[in-house]
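Shown here: the complex without one of its protein chains, the others still in place.
Each chain gets a letter, A and B, in the order it is written, and its residues are counted from 1.
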Amino acid sequence: MANAETLTLADISKLVGGEVSGDVGKIVSGAAPFESAGPDDITFAGQAKFISRLEASSAGAVLVPTGVSCEGKNLVRVKNPRIAFIDVLLLFHPPSRLPKGIHPSAVIGNGFACGKEIAVGACAVVGRHVTVGDRVQIHPNAVIGDYVEVGDDVIIYPNVTILERCKIGNRVIIHAGAVIGSDGYGFESDGERYHKIPQVGIVQIDDDVEIGANNTIDRAAFEKTWIRSGVKTDNLVHIAHNVVVGENTAILGQVGISGSTTIGRNVVFAGQAGIGGHIAIGDRAIISARAGISQSVPDGAVLSGFPGIPHRLWLRVQRAVSKLPELFKQVGRLEKRMERIDPGGGPPDGLPDSTKDEG
Amino acid sequence: MANAETLTLADISKLVGGEVSGDVGKIVSGAAPFESAGPDDITFAGQAKFISRLEASSAGAVLVPTGVSCEGKNLVRVKNPRIAFIDVLLLFHPPSRLPKGIHPSAVIGNGFACGKEIAVGACAVVGRHVTVGDRVQIHPNAVIGDYVEVGDDVIIYPNVTILERCKIGNRVIIHAGAVIGSDGYGFESDGERYHKIPQVGIVQIDDDVEIGANNTIDRAAFEKTWIRSGVKTDNLVHIAHNVVVGENTAILGQVGISGSTTIGRNVVFAGQAGIGGHIAIGDRAIISARAGISQSVPDGAVLSGFPGIPHRLWLRVQRAVSKLPELFKQVGRLEKRMERIDPGGGPPDGLPDSTKDEG
Partner (left out) sequence: MANAETLTLADISKLVGGEVSGDVGKIVSGAAPFESAGPDDITFAGQAKFISRLEASSAGAVLVPTGVSCEGKNLVRVKNPRIAFIDVLLLFHPPSRLPKGIHPSAVIGNGFACGKEIAVGACAVVGRHVTVGDRVQIHPNAVIGDYVEVGDDVIIYPNVTILERCKIGNRVIIHAGAVIGSDGYGFESDGERYHKIPQVGIVQIDDDVEIGANNTIDRAAFEKTWIRSGVKTDNLVHIAHNVVVGENTAILGQVGISGSTTIGRNVVFAGQAGIGGHIAIGDRAIISARAGISQSVPDGAVLSGFPGIPHRLWLRVQRAVSKLPELFKQVGRLEKRMERIDPGGGPPDGLPDSTKDEG
């Protein structure tokens, strides 16, 4: 691999499986967004709005979709410029790593089994009978409970807590302050006070999951709370006991998911949405920001509002709601007019003409 | 106490104060939910829907309410099967405990006074003049500030922070990442910038409280923020300065309670509710998920929505809201019809017939 300082477009093109149009020997020394990239930077133009402005760009080179041309510009044509750009970005900004080895101030319990090239930071605490795979990084002040199992290439950031017996897959990233495996909220009321129901299950997190900062993911009452592969959560997300989150589902900031709910794959939860317990959310559903969902949702549904309704209906309803004061006046005028042309023709005051609800 | 491997129904019946119907010598080796209990497990059937399916259960034994019978099944009749099941569960899944003693890497300040059989985990930090009772467990990397007082049988999970002078009662559980005693949000604006108002009070947490993971409970400006006995909070709950939460109140995930609000006993706040400041919530009130409450609430009220309205009204309103676009059309048709039979009989265009608000 060429050194980052001497990367040519030929090097980059090889890395991303692309084709150069322009100067293959052009040297780039950085990667930057379209708006700010300078003559020594490479950038990308994935959307039409950027492709149409290629000529005006001052970038030294641009990753573009196959088939795009621009006279006088150095282009690298690839299938997906945004994803190719990620690879280029990693060349110029290789992720920092904790120094390998176990810091002398870290505390490791009995029965620790670990792979090669692991890094355990200062004052990290690892319980008894913990297993971790190759190249795992446990950052300072993280706490790993007894009997936890961690796969390969996992990054556990500072002040993370993973409680006993939880299982973490491969290539998982857990951001700072997240709590994995706290007790689920389970109490039995005797009518006055609450009795704690022991939470004897675990949390299982599968491969390629990323958990945001200060998330809380509770252990199951029995069996497991399950975050399946490819799930990505943003910050301050709450996932209750016995929830199952399907593959490649995206959960944005401050979303809360109540207990025993099952979520399909490739679902998107936008920020601050709240999901009730004991329901099912279908594959590829989209739950809008701040939506409150208390009933099961079919595959592919796009819901907004609380209670959740189809997004397009929600948009119409919201427009209507903001005109409600006007509607009340309009109806009041109609009623006066009606009274004028049909005096006394309505039901007696205070006696509704129907006891039936509108709903 | 019999060993968990050799528990007979006679043993279990004695533990829970029940009466066996069936084989008193039947040995059970685990406890499981109704749906998944096998022939060696004991389960419970507290609700009618499970009692009606007793015959079909493959559980080795079932805790049932007094008076329930089922030919050919091993039953243990008790007053409250759900609560009896908790005791049984604890037999098979005794809670894990930190090893007794103070880990050599823990740091304990001067003037530490503690009861017997305490456990302080690795890299936990205890300030000066801290008092803790018997059997307290302070997990790794927790931080306890100066002059904090902790009762007996308290569990403080990893990465918890309890700040100076706060008081924690007996049998309190504080889950990982929670912060007790951070400064209340108190600032005085001079019209441009904010001046910090010192927060000189504390947080007092009474007996049998459970605080969820990553909660934040602020210290009072003066005197105390007070979490009274039996309160249970779920994860990511925010309780502001000078709030008082009454006995046995349940606060679900991501609820926020603003400053100086007083909450009664046995209240339930469902997930993501938000409560305004300087108000009072009556005993046994129920605040629905995502409700926003900005005015005081009487005892026993059940409120939903924002602004909060009685739950039954809210249900009717929500049904009505989703039909609003249709209502607008309906009124438009009525107006056209009116105009046809009473041409020009309305107020002049653009001049409302009344300047009075609808509200």
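Side notes on the structure shown:
The criterion applied here is as follows: contacts are C-beta pairs under 8 Å (C-beta built on N, C-alpha and C of every residue); 3 or more make two chains touch, one makes a residue touch a chain.
No experiment lies behind these values; they were computed from the predicted model shown.
Residue A:L252 is the one among A:V126, A:I144 or A:L252 that touches the chain not shown. Note on the undisplayed chain: of the listed residues B:P33, B:G115 or B:G292, the one touching it is B:G292. Remark: the omitted chain is touched by one listed residue; of B:A10, B:I51, B:C70 or B:I197 this is B:I197. Within the entire complex, the positions of chain B that touch the omitted partner chain are 105, 107, 123, 125, 141, 143, 145-146, 159-161, 163-164, 177, 179, 182-183, 185, 187-188, 190, 192-198, 200, 214, 216, 218, 221-223, 236, 238, 240, 254, 256, 258, 272, 274, 276, 292, 294, 306-307, 309, 313, 316-317, 320-321, 323-325, 327-334, 336-338, 340-341, 357-359. Within the entire complex, the positions of chain A that touch the omitted partner chain are 32-33, 36, 80, 82-83, 86, 89-90, 93, 95-96, 103, 105, 121-123, 139-141, 157-159, 173, 175-177, 208, 210, 212-214, 230, 232, 234-236, 247-248, 250, 252-254, 266, 271-272, 289-290, 316, 318-325, 327-328, 331, 334-335, 338, 341-342, 345-347, 352-354, 357-359.
We take it that only the chains that are shown with their structure count from here on.
One finds 25 Å separating the Cα centroids of chain A and chain B.
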